[in-house]
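Here the structure is laid out as structure tokens; the discussion comes afterwards.
A single protein chain has been omitted from the complex, and every remaining protein chain is retained in its original position.
Coming up: subunit A.
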Amino acid sequence: MNDLATYNFAYLDEQTKRMIRRAILKAIAIPGYQVPFASREMPMPYGWGTGGVQVTASILGPDDVLKVIDQGADDTTNAVSIRAFFQKVANVAVTTKTVEATIIQTRHRIPEEPLKEGQTLVYQVPIPEPLRFLEPRETETRKMHALEEYGLMHVKLYEDISRNGHIATTYAYPVKVEGRYVMDPSPTPKFDNPKMHMSEALQLFGAGREKRIYAVPPFTEVVSLDFEDHPFEIQTFEKPCALCGAENVYLDEVVLDDRGGRMFVCSDTDHCEDRRAHGHAGSMLASTQHQRKEPAE
């Protein structure tokens, strides 16, 4: 007997899966609305994406191909642990390639490669309530959603403008779904917000500690909140990726040495590797290749 035999498929018991599955169907039927569910203890601490893990465990089947990313990368401790967990408890096929995955569990990024019909993006969400920092009481935020009272959220964004001259919120930038619910897109950079709009993929959000599941079906309107005189804008980067030369992608700063050397590279590691495999090279890659050649000349 190996360890696997002692687990139910995908770790969760069938009753828990059924409860989460019912919550997912309601979430799809009411886009952007946070459906309460009875979150279970998972063999990993909160903050490790227990909400996303429970959603993935409830939808996953033997034919799925799973990709797990954390800050865009497949090789961080968090991503590696979750991927290994599902390999162990569901014996599921895994990949780092966005195009091959049927389910992508993510923390903090949406892949650069546009998602397709048949793919499901599962977000790990720490704080699902976009109004929480304005109003700590759940009964009150629920009322605000019920009555579509989102004025306070606009006031907060406008305070940003008067203080900074622009909307300073760069992560978890609130969106309105299908003209009705204001929703927290999870702590993804606002750079990724436009990717949620009319996506071909189904987007599911799981918050373990706060016990909420919500969803954005495919082909659903997702609009970032803004003002006529201060329209929503995504982050822009001055230079392309130093490794693959990609423009219009989200870049992370990488420190190269202790003398202030640094470069900006794709946060989406699969996208970067795929571009390099197809012959694209950024300034840093081109210059290191150049340097390597020099001694021979």
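Basically, a contact is a pair of C-beta atoms (placed from the backbone, for glycine too) under 8 Å apart; a residue touches a chain by one contact, two chains touch by 3 or more; residues count from 1.
In the analysis below, contacts and distances are computed from a predicted model.
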{"item": "Choices \"ABC transporter permease\", \"Endoglucanase\", \"Carbon-phosphorus lyase complex subunit\" or \"Ferredoxin\" - which one is the UniProt name of the chain not shown", "value": "\"Carbon-phosphorus lyase complex subunit\""}
{"item": "Which of A:Leu147, A:Val255 or A:Ala277 contacts the chain that the document leaves out", "value": "A:Leu147"}
{"item": "Residue of A:Leu60, A:Ile167, A:Met196 or A:Val265 in touch with the missing chain, whole complex considered", "value": "A:Leu60"}
{"item": "Contact residue for the chain not shown (choose from A:Lys88, A:Arg180 or A:His230)", "value": "A:Arg180"}
{"item": "Footprint left on subunit A by the chain that the document does not show", "value": "8-9, 14-15, 17-19, 21-31, 33, 35-36, 58-62, 117, 142-143, 145-147, 178, 180-181, 198, 202, 217-221"}
